[in-house]
Structure formats: structure tokens, C-alpha cells
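Have a look at the structure below, then the notes.
Only one protein chain is missing; all other protein chains are in place.
Chain nomenclature is as follows: A and B, assigned in order of appearance, with residue numbering initiated at 1 for each chain independently.
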Amino acid sequence: MLSDLPLFPQQASTGAMRVDALFMFLMAVSIFFAALIFFLVLYFAIKYRRRSEAEQPRPIRSDLRLEVLWTLIPLGLTMIMFVWGANLYFTMATPPADALEISVVGKQWMWKFQHPEGQREIDELHVPVGRPVKLTMASEDVIHSFFVPAFRVKMDVVPGRYTATWFEATKPGTFHLFCAQYCGTVHAGMGGRVIVMTPTAYEAWLSGGATGESPVAGGERLFQQLGCSTCHRSDGTGVGPALVGLFGQTVRLQSGETVLADEAYIRESVLNPTAKIVAGYQPLMPTFQGLISEEGLLQLIAYIRSLGGGKTGRQS
Amino acid sequence: MNTAVMPREHYLNVNYGITSWLLTTDHKRIALLYLASITLLFFVGGAAAVLMRLELLTPQGDLVQSETYNQLFTMHGVIMIFFFLIPSIPAVLGNFLVPLMLGARDLAFPRLNLLSWYIFILGALFTLTAVVTGGVDTGWTFYTPYSSTYANTHVILTALGIFITGFSSILTGLNFIVTIHTMRAPGLTWFRLPLFIWGLYATSLIMVLGTPVLAIAIVLVALERAFRIGIFDPALGGDPVLFQHLFWFYSHPAVYIMILPAMGVISELITCFARKRIFGYNFIAFSSVAIAVLGFFVWGHHMFVSSQSVYASMVFSFMSMLVAIPSAIKVFNWTATLYKGSIAYETPMLYVFGFLGLFTIGGLTGLFLATLAVDVHVHDTYFVIAHFHYIMVGGAIMGYLGGLHFWWPKITGRMYPEGWGKLAALVIFVGFNLTFFPQFVLGYLGMPRRYHFYPAEFQVLHVMSSAGASILGVGYIIPLVYFIWSLRYGAVAGPNPWGAKGLEWQTSAPPPTDNFTQTPTVTEEAYAYGSQEVHVG
Partner (left out) sequence: MVRRRSTLAERPAALAHHFDDMAQQYEASHLGMWVFLLTEIMFFGGLFTGYAVYRSTYAVAFAEGSHHLDIVLGSINTAVLISSSLTMALSVHAAQVGRRQLLVGFLLLTMLLGLVFLGIKTVEYVHKFEQHLVPGGAFRYEGPYARQVQIFMAFYFSMTGLHALHMIIGIGVLTVLVWLAWRDRFSPTYFAPIEVAGLYWHFVDIVWIFLFPLLYLIGRH
């Protein structure tokens, strides 16, 4: 039975090792101070136990040097924890530019994954080892949270916006995926597996099996089906702004503000078009709320990105 | 040889009958009304925990259905936080002791005090009705849009119960603040006050400033459910994360409502049972206020992975490190108080030792959660559950039980049986650690919170935790039995069985309705052990 007793999670990502190093530092500090307090309390409790009712201890009110000491030392140690943690957190929030991009849609109670080459998966995510993977995530209903303990990665998936996280797996294997934000009846069952494969195995997996249309192709299909091309003509003569070269640029709005044309901007423009009107255009675009799914939105975004754009754009 | 006798007339026998209790304005009787209510609610919340831990013995969800399990953890959280921990020390020990410790005849607003209890009961009734008629399954945190749009359980009923009870908390805090400012005995300056009063003062600041914001957050969820307005519903243009900000703006300071009074109790107990002045009085007093103030600026540490901006998260992490420092200062000062003391091992002191150890662990693990990159991994796992139970059970409940034992002779005129007291303290300590220490391991391994069933590799740790819970449950039942037993058969205590300093010990036990036959004048600092008696007269 004891061999079934795991005490420490596997390290399967570059981030995991760094998080564990910080964790060990915190453990060391905690064990030190816990032991110190335990020892002192026990030692004093025994050494100064009451031996007679007549005992009258001398009052010792305070000692400023001690107070300063045990204020500054904890302060110093916590500041190290803060800086180290903030630094690592910032790295975790900044995906590398060449990351493999996979989109994720969470809904009660499953995870849907879409690879850029077209593969779709449900509750299982195949990724190659040794390559950064960026996940762009959306929720169809309530707040969920994408959690892979072996990678030390977690990010809430919030309806109405996109969240992102990234990891670089360091060894092949199968690892738990959990939903880590209570989301209703089958929250405990909203799990799955992340399957890390060697690069060759990953390529084989990609080319074998049924491939769906790629997100870009799906987005192009939706662009026609939903009638977007009627107003958003590629030559710019339409009633709506042209979308070629849009992604990643800054857009000037009617209100005078400028905004970055990223995933969130495009999503909002489709679902709530009147929120940000482009300067020089009328608020004529109807909302597509209810007419397009979260996955459809992600495909549309992939298509629009493929039309070229700024530094975050990707040529199709 | 005990020669103590009960006083002829005191607050318990001055009149009899149910109306003399239900219409009382005596702060001491109101404290007992709270004691009975929260004890009942504690065991209701505890029953939910027992069922949860039973379910978690096996990886499969085979004891109850998922809907039921989700309701169990929600009700456990709601009842334990709002209907046990938050009132516990302030409404029981605080209501009883604040006037006594100040040398006053009652709190500033005795009728408001009674109203507070009725409001508490009304809120509890709403929530218990929700429990009985189908429960709530949103978690005590009520995150939107699940709670505002998707849940089909009694969200509004429970939210109303919490909303109503919040006013009980606000009024109690208001009463304490005004009493402490305006009704101190002659000679009782701020820096001669018992640290229990400082702790309750800081707690009252939080109760008064934070609770109204929770009230609004809850009302907005209820309105959203009733009218589908769109405040938190993204499909209607709302922001679900806004709820989290409004919710945690109160609910983080709320945890300091739960721990500051317990810290105050520790200062009272440790000085008496080490028979020594407190080390660093000013530092402990100011630390209490610092915790209350800083505690309002850290709420975003519950939201590091919620899609909050990276820079906001950094600010909250930094502030969370700062708020840890005053707690550390207190632990060091208490430890130093033991140095060259004269230490006795009665039951209250055993709870002090337990508190020092368990609060230290709980506080240190809080640093893990305040540290950004580590929190990403352990957020919403059993690590968090272990952390807050170490503080709230290992800290706050130990403080509450220690205080209850310490002041029991003053409240009832009777002693509890000391042998059983020590045994229960030990059983609770062992049971507690066995229940919650494995949960730190579970959390770092990745076991998420609020899971009805789980992967098989986590079972051994869960079994350990459930075994501990059964021991802990027994540990809580033992004092329930002997406290009730002591009301009739306990040894008569006399006014000051511990030889403690403090104005509350200068009057009889149980005290007369007006607390003091003659108003005391204070000429000494607090905890003046090792010097002459406090001058009375």
C-alpha cells in the first residue's frame, strides 16, 4: 500500500522544475521557522514549568532589538519569495513567440482541443516534447480552470474572454488534466489527459487518423457562411473595414481611443459590435451572439490572422 | 480543597423563564444565546464534513450523488464560516467579556446587541431552510456565472441568509467599537487594555467596513438570478470576474475577523499560564491593527489565475507578504513571553501550545499561496484547504476552545473536569493534524478541491485524512459532553480559580447582572503578573 503513496508530483515541464525550486526554498524557510518555534515553545514550556505556586517571574516587557530583528528577517525572506515568485510568474505569463498554438474550449463538462493542422480532440491533448505550446482558451458557459499538475500550469477559462497559458513538456508520458474551478455537477469528472510524445511520434500522430479541416479553413468557411464577406470586402470597398492585415495592428476607434486588434478584440467585435466602432464607420454590424460557437470564433480568428497582419500575425 | 461557594444572586438566576432569556438585554445572557446557537450550527456544518470525508474514503463517488456532494461542501463552508467562525469568539466571548474587561455594566447598545442575535437567527433560519429544501451547490464562494445563471439550487435563499446574518456581524462590531471608545473604566487607558480588547477592536473595524461590500455582492447575484440583468453574465455584457473582486474584498478581510479574536485570546491565556507580562505589548497591539488595515489590500491573491492582470497580481502578492509580517511578530512575542515564565499545563494552556504550533504552520503555508508562481500550481487544490483549516481550525477554533475553557468558570461559576479537558485537547490536536497534514501533500500532487471523486493514486492520503477526521470529531464531542455535565456537577470555581489578572476576574463568578458591585479603577498595566494586586475601589 505504501508504494501507492505518492508524495511529490512528477516534473514534466521546464516550468515545473523552476516552480519546484521555489517551492523547496519556501519549504526550507518554513521548516526552519516551524522547527524553531516548536523547539522554543517546547523547550521553554519544559524548562520554565511551574514548580511551586509561589513563583513570581520577573516581568520582561520587551526588547526593541529583538522586535526589529524578527520583523526585518521575515520581511527580507518574504521579499525574496515575492521577487522570485513574481519573476517566474511573469515568465509563465509570457509565451515564447514560436510556440505551437492550440485552442481550447471548456464547457460543462469536457475539454475540446483544436490543433492548427486540423486535429480535434476531446478530453485528450497530444503535444510534442521539447516544444513550447501556447493554449488560447475560451469557455462556453461557466468559469472552468485548465490544470496540469505535472506541468505546474493552471489558468482559469472565463466565459466572455480569452485566457492563455503555455508550457514546454520535457518528457514523454501521460499526465492528468483537471478542471480546477468548480463548475457544476460533474466538475470532478471534467478531466482528461495530456499525452506528451516524442517529435517523431507526434508527427506520426498528426498525419495518421482522421484530420478535420484546419482552423484557418474552418474560419474561412464560416466567414462565407455567416455573410461576413458581404460587408468586410477584401478590397476595402465594403460597409465594414477590410480585415486583411488587421491582426496585431492598432485600430483607431470612433471615440478617439486606439485598441490592439488581438483575439479578444475580434471576438468582441463579432459578439458585441457596437462596443468599439472603428473611426469612420457606422454602427451597422449586427451581433452574432448565439449564431457562432466558441470554437467557431476561434476558427474565425485563425482565419483572420492568416490574412496577414502585424508581428503576431501568421501567414497561412 | 475547594472552599468556593456560588454567589447568592447572579446573572443566571436573577430571573427565570423563557422570556427573561429571549428578551434579555444583558450582554452575558446574549453571549449564551449565541453560544447555544453557534454550537448547534457547528455540529450541522460538522455533519456535512463527516459525510464528505466518508465519501472521500474511496476514489469513486459511491456514498452520495454528485449533486449532494456539491451541496455538502457548499453548506459546510457557508455554515462554518458565516454561522460559526465569524460570530464565535466575538459574539460569545466578546459579548460576555468586553464590558467586564472594561469595567462597564454592559455594552454601549444592549438592545442592539439583542437585535444582533435575532438577526443572526433569522439569517440562520433562511440558510437552514435552503439546506433542508434542497441545498445549494455553488461553493461558499458563489462564483458567477455559475451561481447567477447556471445553478438550479437555492442560491437566492442562501444568499439572503448570509446577507441578513451579515448585519448581525456589522452591529456587533459597531457595538464593540463604541463601547471600547466610550466606556472604559477610570484609569483604563488604551495601552492598559487587555490585548483581547485590541484584537476585538481590530476585528470590529473589519466587520464594520468589509461586510457591507459582501452584502452588495450577494444582492447583485440575487438580482441577477431573479431578473437576468447581465451584471455578471458575459452573454449580456457583464463581467463575471467583477463578482470575484466584490466577493473577495470582504471575504479576505473576513479571515482576519476569524483569527484576530483568537490571537487576542492567546495573549490572555499565555500571560496567565506563564504568570508573566506579555512580551512586546505595543507590538502585539499595533500588529492587530496592522493586520486589519493591510488585510483590506490583498484580496486579489485569490485571483492570481482568474485572468487578472499580471501587474495587479504582483501588487497583491507583495501586499500579501506584508500582511504576514505582523502575524509573525505576534508569534515571536508570544514565544518570548514563555521565556523565564512560570508555566502551568492546564487545558487552556494546552490549547495555546496547539495554537502556536498549528497557526505557525498555517501562516507559513500562506506564504506559499502568496508566492505567485507557486500559487499557480496549488490554487484550488487541497493545499489551500489544508492551509485555511490550519488557520481556522488549528488557530481560530483552538483559540475559541482555549478561551471557552479559561472563562468557563467565570461564565458559569463551575469548573470543567480538568482531566477530560486535557484529553480532549490532545485528541483534537492529534485528530486535526492527521486530517489536514496529508492534504498539503495531496494539494501539491495536484488533487483539486471540490472533487466528488478522484484518481485512485490519491486514495491513501484521503484515507489518512478521513481517519483523522473521525478522531477530530470525537475530540469535539468530548467537551460538549463535559461542559454540559459541569453545569450541574462541576466543582464550584470561585471568582478567580486561575489567579489571573484582568478586571473580569475582580467580580464574582457568575457575575451579577450589572457586573461589578463597585466600579473598578485601573492603576496598572495589563497582565501585571509578578507585582502587587490591581487596586480596586
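Heads up, the rule we're going with is that contacts are C-beta pairs under 8 Å (C-beta built on N, C-alpha and C of every residue); 3 or more make two chains touch, one makes a residue touch a chain.
All values derive from a computational prediction rather than experimental measurement.
K.L.:
For the chain left out of this view, which of B:134, B:212 or B:455 touches it?
P.N.:
Result: among the candidates, B:212 touches the missing chain.
K.L.:
Would you indicate which residue among B:230, B:455 or B:530 is in contact with the undisplayed chain?
P.N.:
Touches the omitted chain: B:230.
K.L.:
Of the listed residues B:7, B:59 or B:187, which contacts the missing chain in the full complex?
P.N.:
B:187
K.L.:
Identify the residue among B:21, B:43 or B:109 that touches the chain left out of the display.
P.N.:
Going through B:21, B:43 or B:109 one by one, B:109 is the residue touching the chain not shown.
K.L.:
Footprint of the hidden chain on subunit A, which residues?
P.N.:
255, 272-275, 283
K.L.:
Pick out the residues on subunit B that sit against the missing chain.
P.N.:
Given the touch definition above, subunit B has residues 99, 104-110, 170, 174-175, 177-179, 181-189, 208-213, 215-217, 219-220, 223, 226-231, 236-239, 242, 246, 249, 514, 519 touching the missing chain.
Here, only the chains that are shown with their structure count from here on.
K.L.:
Quick one: subunit A and subunit B, Cα centre-to-centre, how many Å?
P.N.:
It comes to 35 Å between the two C-alpha centres.
K.L.:
Taking the complex as given, what residues does subunit A use to touch subunit B?
P.N.:
1-2, 4-9, 18-19, 22-23, 26, 29-30, 33-34, 37-38, 40-41, 44-45, 48-51, 55-63, 66-67, 70-71, 74-75, 78-79, 81-82, 84-90, 92-93, 108, 141-143, 145, 147, 149-150, 152-156, 158-161, 163, 176, 178-189, 272, 289
K.L.:
In the complex of these two chains, what residues of subunit B are touching subunit A?
P.N.:
Touching subunit A from subunit B are residues 61, 66-67, 70, 137-139, 143-146, 149-151, 234-235, 237-241, 274-277, 279-283, 304-307, 310, 313-314, 317-318, 321-322, 324-325, 328-329, 331-333, 335-336, 338-345, 353, 356-357, 360-361, 364-365, 367-368, 370-377, 379-381, 441, 444-446, 448-455, 457-461, 528-531.
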